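My structure is below; once you've seen it, I'll send some questions.
Here the complex is missing a single protein chain, while all its other protein chains stay put.
Showing chain A:
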Amino acid sequence: MQALFGQLLIGLINGSFYALLSLGLAVIFGLLRVINFAHGAQYMLGAFVAYLLLQYLGIGYWAALVVAPLVVGLFGAVIERTMLSRLYNLDPLYGLLFTFGLALTIEGTFRYLYGASGQPYAAPPLLAGGTNLGFMFLPNYRGWVVVVSLLACLGTWLLIEKTKLGSYLRAATENPVLVQAFGVNVPLLLTFTYALGAGLAAFAGVLAAPVYQVSPLMGTNLIIVVFAVVVVGGMGSIMGAILTGYMLGIAEGLTKVFYPEASNIVIFVIMAIVLLLRPAGLFGRDA
């Protein structure tokens, strides 16, 4: 029983990261039609900004949770404005290749500067220790990760579905030219969207820093799974990305309990089955 809940919790934690990252990918893809291969690098950057803030400026976890997404979001905005935006009129393959190259460059740079090994990053004292729930022991920080990532996903969903800005984003996803003819600065909207996606990835990175370690390749491993999550959920559906992220995290955790040998590949097996039965993904609109 203890093992079951333990693995469920790990599944939920992993699912939180899958959800936050695939959500960002879906937001970016929806509007920009770019598959952002730099997403894992932006997640890693978030964790590294938190680490560097602490090392060099003594700025702690709580401030980093706000500052790191802003810094990485701004970095994303600059990248979009100066480079990515030049590729929109070309084959979508160029955007994919560009972000792939960007990821290699960022990760290579950090590997050169900090080596491949991980740096520890302590959870904030407020969230140290754990709580005995009776049926299991819950480390407080992990409970916090689950709650706050759920809130971040929900907040992003509300932003897109219920606000004025969100209505611009949805409309521009359908027909950017008309939205622009109505007087909305769509190029700026695209920059904002890329920054939002990058910021979300960085936010996930800061959350992950105390759970995993801060290392230049922490995004590389994760992003491969996240792309599988996106394939299962279907590109372009915000809620689909969130739900699939959590579902697959939990499926992975449960597999660890019942058939540990398969836990590393279960998501890819699910991906293969979904691709066979429903190529547009569980929540994707059929082409």
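Keep this in mind: contacts are C-beta pairs under 8 Å (C-beta built on N, C-alpha and C of every residue); 3 or more make two chains touch, one makes a residue touch a chain; residues count from 1.
Throughout what follows, contacts and distances are computed from a predicted model.
> Considering only the chain that is not displayed, what protein name does its UniProt record carry among "Amino acid/amide ABC transporter ATP-binding protein 2 (HAAT family)", "Formate hydrogenlyase", "Ferredoxin" or "Alpha-ketoacid dehydrogenase subunit beta"?
For the chain missing from the view, the UniProt record says "Amino acid/amide ABC transporter ATP-binding protein 2 (HAAT family)".
> If the hidden chain were put back, which of A:52, A:96, A:171 or A:239 would touch it?
Checking the options A:52, A:96, A:171 or A:239, the one contacting the hidden chain is A:171.
> From the list A:181, A:224, A:262 or A:275, pick the residue that touches the absent chain.
A:181
> Please give every residue of chain A in contact with the chain that is not shown.
The missing chain touches chain A at positions 164, 167-168, 170-171, 173-175, 177-187.
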